[in-house]
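Note that one protein chain is taken out, while the other chains of the complex remain in position.
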Amino acid sequence: MARIRFENVEKKYANGFHAVKDLNLEIRDKEFLVLLGPSGCGKSTTLNMIAGLEEVSDGSLLFDDELVNYMPPHKRDVAMVFQSYALYPHKSVYDNIAFGLQMRRAPREETDRRVRDAARKLEIEHLLDRRPSQLSGGQRQRVALGRAMVREPAVFLMDEPLSNLDAALRISMRAEIKELHQEMQTTFVYVTHDQAEALTLADRIVVMRDGVVQQIGSPGDIYERPRNTFVASFLGNPPINYIEGQIKVTDDQMVRFVQGELELNFPAETAAKLADCDGLTVLLGIRAEDVEEGSHGGAGAVLTGKVNSVLPVGSDLFLGFELFGNELFFRVGKDIGHASGDEVSLTVDLNRLHVFDKDSGASLIW
Amino acid sequence: MRHLFGYEERSAALFLAPVMLVLMGVAVFPIFYSLYISFFRIKLTRPNRTPFVGLDNYTDLFTNELFWVSVVRTVTFSVVSVTAIAVIALLISLLLNQNFRGRRVLSTILLVPWAIPYVANALMWKWIYDSGYGALNGVLYQLDFIDKYMIWLGDQDKTIFLIANAFVWKEVPLAAILLLVSLKSIPSDLYQAARVDGAGVWQRFIHVTLPAMKPGFMLVMIYETMMAIRHFDLFFILTEGGPGDASHVLSWHIYVETFRNLSFGSGAAMSYVLALVTFALSYVFIRTLGRRI
Partner (left out) sequence: MSQFSQTNSGGIDYRRRQKVARLLQHLVILLGAAVLTIYALAPVTWLVSSSFQTEAEIVSVPPHWIPEEPTLQNFEAIFSATEEEEITYETRSGQDPASGGYIPSTAKNLIPSMWNSLIVASLVVVLNLLVGVPAAYALAKIRFWGRDASVYFILITRVIPDIALVVPFFLVIRKLGMLDSLGSLVLTYLAVTVPFSVFILVQYFEGLPDELDKAARVDGCSRFQALLRVFLPLSLPSLVAVVLFTFLTSWNEFLLALMFTQTEASQTLPIVLAAFTSDFTISFSFINAAGVLAIVPPVIVAVVFERYIVSGLTAGAVKG
């Protein structure tokens, strides 16, 4: 049982680095919350503050309404899994897993039962007598999970736990972590820079940049309705495409995006939100997958351009376009044969367009 | 509500308290006490009169001819020793950086001079330089370099160099190990890149090895200079500052002033000058090491 609340939390280091700025966040009980952002955005610092490994410089951090700003980590009921696993090299796997319980003076039989239980769940029973140095990366990862699991903590913290695994293992561990969360029924806070991990695992995602929260929301929210260009660009592969242009509100209440020859008509719902933006310079965002081959969309919904590059990625085909001086990438079916230099028309899904203010980068429609 | 110092500061303070207490007691307090003493005329021969004399001990020092002699001797000894140490240690480190069988044995052998006590080192060289039966005379005589035994340490022109030789012999291993570390830290792709660019062995040494060793070299030079200007043991046992004032270095001068003339005030003043010189020298040293932790 644990709710965690950040109220106007600041973190400044002695060297003047301002790692987290005015953080307000409520983590709900039993939620799977993912902190997502590039390195240096303050997500690990935030996690460390929950653990008590970093002190809050200003503001309040509350666990279930209790102020814990100055509570050292060993007094908090949290468990943590690290990127490097941080297993104790001088202890056996068994002792690594049992250590947290021993430090909390759990009865010996209880400790033993829990360690074996966790080992069975993680399928590492046969490794209990080994030393960490004798394990593979994936096995170490499991031991690290086991060490956190046996504690049955109120909050389960994970700092990029999958980054050191190879790609295939990473996907299967993702599934296991998700199962673990369902089984343990505790609050999970998970730090990653990997958008795919965040989208698969999270109940809610917090996107951070330079110590500032950019957006908090469900994976669907974050992906479909990014609140600014940073969030829009950070998620999606290949990244979202931007075209700079003007908003034009016509006399008949139609709203268009205009850039030279190109004119795109916004659907009514979007248009309503942009009614006041006549003449504003904006960035139009089109996700790579929100186009279809062909010009069946008709006027006001079609992009035409010259193919610059063709990048097959196995399941799909990325087409690179040169358009108004920008290189744009779109994802099209792999059956379509195109070569560089071909003139291609794409129909844009107008309901999925994103419009950002050019100067501030803030979304004008979400 | 706000704590000025959090859990981290409190535990760090607790962990550092013993070391700070010890260093305050045995290093910081004495060095300031020394400054205080240096403003008084303290002679143990008349313990009840210790007048305050201000900077007199310092001004006396700079008008004392023997002090300036000792400065010259110290500088000569240090320059000769440190140069020799740097050159020999460089050669040794280059040798030990090669891969060959017996390299481990050789680096163990190198530790022998490092490990033996300075007093034993002094005693050993005193015996080697001995005018009647020493090995130096023996070797040179058998090789026909000299036709009669020489009084080596009694020769004013040679003493300081002979003592420097004994000093160098003991200090070289440490310097070589440190230089070897900076050699080993040069990434091998740097050499490969230089090779691809067509650099020969000599050019690789000049353009890759030497520049990369510069910080290590600085560290060794400064450290060995600090060791040389304060060195005492060899002078005490080999020559006691003689013959005449040929090996009358600063540390010996301080010793004589303090413990033979029993003038603690001026002894303190002199050692303070030496300490200040060391501090000035070690500025780079401290900056380099400080940045590493």
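Letters A and B mark the chains as written, and numbering starts fresh at 1 in each.
Everything that follows uses one rule, which is that a contact is a pair of C-beta atoms (placed from the backbone, for glycine too) under 8 Å apart; a residue touches a chain by one contact, two chains touch by 3 or more.
Keep in mind that what you see is a predicted model, and the values were worked out from it rather than measured.
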| item | value |
| --- | --- |
| Selected from A:A79, A:L145 or A:L274 as touching the chain missing from the view | A:A79 |
| Positions on chain B where the hidden chain makes contact | 5, 7-9, 11-16, 18-20, 22-23, 25-31, 33-34, 37, 42, 91-92, 95, 98, 100, 102, 104, 106-120, 122-128, 130, 132-135, 137-138, 141-142, 149, 169, 173-174, 177-178, 181, 219-220, 223, 226, 229-230, 232-233, 236-237, 251, 254-255, 258-259, 264, 267-268, 271-272, 274-275, 278-279, 282, 285-286, 289-290, 292-293 |
| Those residues of chain A which, in the complete complex, touch the missing chain | 13-14, 48, 51-53, 72-74, 78-80, 82-84, 86-90, 99-100, 103-104, 147, 151, 157 |
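Here is the rule we go by: only the chains that are shown with their structure count from here on.
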| item | value |
| --- | --- |
| Residue ranges of chain B in contact with chain A within the complex | 3, 6-8 |
| Residue ranges of chain A in contact with chain B within the complex | 55, 70, 72 |
